[in-house]
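On to chain A.
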Amino acid sequence: MAWILVILPLLFGSLSLILRNHRIVWVLLLFGGILHSVITLWVWIRPIEGNSLVFLDPLGMLILTVTSALFLMVVFYSIGYLKNHKERSSLTVGCLFLFLAAMSLVSVSADMGLLWVAVEATTLASAPLIYFHKNHQSLEAAWKYLLICSVGIALALMGNIFLSYAGGDSIEGLYIPDLLQNANRLDPRWLKVAFILFLVGYGTKMGLAPLHSWLPDAHSEAPSMVSALLSGSLLNCAFLGILRAFGILRLSGLEEWGGNILILFGVSSLIMAALFLIQQTDFKRMLAYSSVEHMGILALGIGVGGLAGTGALLHLINHSLAKSFMFLVAGNILVFYQTKNIDSVTGLIQKTPKTAFLWMAGFLAIAGSPPFGLFMSEWIILKGLIDSEQWVLIIVYLLALFIVFASIAKYIISMTFSDSSPTVEESKGSFRRNEPLWMWVPPFLLASVTLILGLYVPQALLSFLSAIFPGMGGI
Partner candidate 1 sequence: MDDILLNLVVVIILLSNIRLLNTSRIPVMIVSVAIQGWVIGSLPLVLHWERFQLTLVFITLITVTIKGVILPRLLNRSMQQAGVIREEEPFVGPTSSLLIGLFLLSLSFWITSTLRSSLPEGLSFIPVLALFTVFNGLFLIVSRKKAITQVIGYLTLENGVYAFGAALAVDHPFLVELGVLLDVWVGVFIMGIAIYHINREFDHIDTDKLSTLKH
Partner candidate 2 sequence: MSLLLALILSPLFLGIIVRTKAFFAGRKGQPLLQFYYDLVKLLRKGVVYSSSTTLVFRLSPWLALATVGTALFILPLPGYSGWISFPGDFFVLFSLLGVLRFSLVCSALDTGSSFEGMGASREMFISFLAEPALLLSFLVLAFGLEGYTLKEILSHPFSIGAGRTVALYFISVSLLIVLLAENSRIPFDDPNTHLELTMIHEVMVLDHSGPDLAGILYSSALKLWILGSLWVGISIPVRWGIFYIDVLVFLGSMGLLAVIIGIIESILARVRMIRVSHALSLATVLAGLALLWTIG
């Protein structure tokens, strides 16, 4: 049953690669996206038991749902976006579907090996998407993405091998439920190495500093809907790998040890992101670095555990929504101004009010200020830190968040409110005022979801999240 979630996009992808007519391809895209999300919903309603390879546990469900929802939004956006790039439609759509398939596989796979294969597959499926624009920069970005992530993934494979060996003869294979059950019978020495390898491997993909180096390039060069998927879903998938490993580690009594490493990565990512956001000149890179920062927050929260862990899982949802919608809006700005340079974008609010509105709202959202969901989740994490009395961490966390807020605010204000010099219209022949539906409806929907999550967090959701890891602490 769970296979459908993988096979279906695979099918659609290959179809759209075969028949190259862009209209058909668009229809396929729309249909596939909707179908996938429908199936995901159905899986929620009628839970299914997995087999030795695939299953659907809460964690997987979480990632799967986020991915599927984002994909749906991206579908609407991309159909509008591809109108201007008809010739590349079939390849793009095909790769999008393969990407979706890979990500769904990641979230449903019940075997660490399969998970690993899936993560590698995401790399391969998304590389052509990053190379969408077919110019020097995008090529460079794709090349870096490919090489760095492959290296990382190779390390993760080593992690798999070590894990299987840590199991010894007692545990057959890498079936996650088995591992979780017999976690205490794993050989800690090998398990530790395995975890470090997983962390570095999947962490490269997830963009934890200092392994994040591919992330800004890829996000800034890829077409915006792809950046949205990369930042909103792919990073989560990589994080899922780490979470699986950490789950095993927790049960084998190494929680403290592993948590410290995670906290280390979280802090370093927070600081690096904050410092790199100062004096940034490219607004898509700005968003990318903010992703690094949020990944750091996730790592920190999980590492600290307790309430912070639950907060981190909530933050995962919020960040995916907010960041992807921010990337979509950035795509609009890119379409209008034909530049990613912050200084040459002026007077959004006068020229494109809807986009400006969304851009401002998105800023408030990703900078973690009310009434958006990220405020809530960041705050729960802070509460977790306070409860565990990690005063130094609290200071670092708040300071980094503040610096991030300050620098992003600076850019956003100058872009949105600066006086629009007429030269912009004159020089940019392609400057357009009208904002078609596809440009602002999907981001608007995403934004409203984040908004709701900021003002109303269902108890069901919270209990669901806090049940994911036993003893993760609820509210």
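Note that contacts are C-beta pairs under 8 Å (C-beta built on N, C-alpha and C of every residue); 3 or more make two chains touch, one makes a residue touch a chain; residues count from 1.
Keep in mind how these were chosen: all candidates are chains of the complex that A comes from, given by their letters.
Everything numeric here is computed off the predicted structure, so don't read it as measured data.
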item	value
Complex member in contact with chain A (any copy), out of 1 or 2	1
Complex contact set, residues of chain A against candidate 1	111, 113-114, 116-117, 120, 124, 127, 131, 136-137, 139-144, 146-147, 150-151, 153-155, 157-158, 160-162, 164-165, 173-174, 187, 189-190, 193, 216-217, 220-221, 276, 280-281, 285
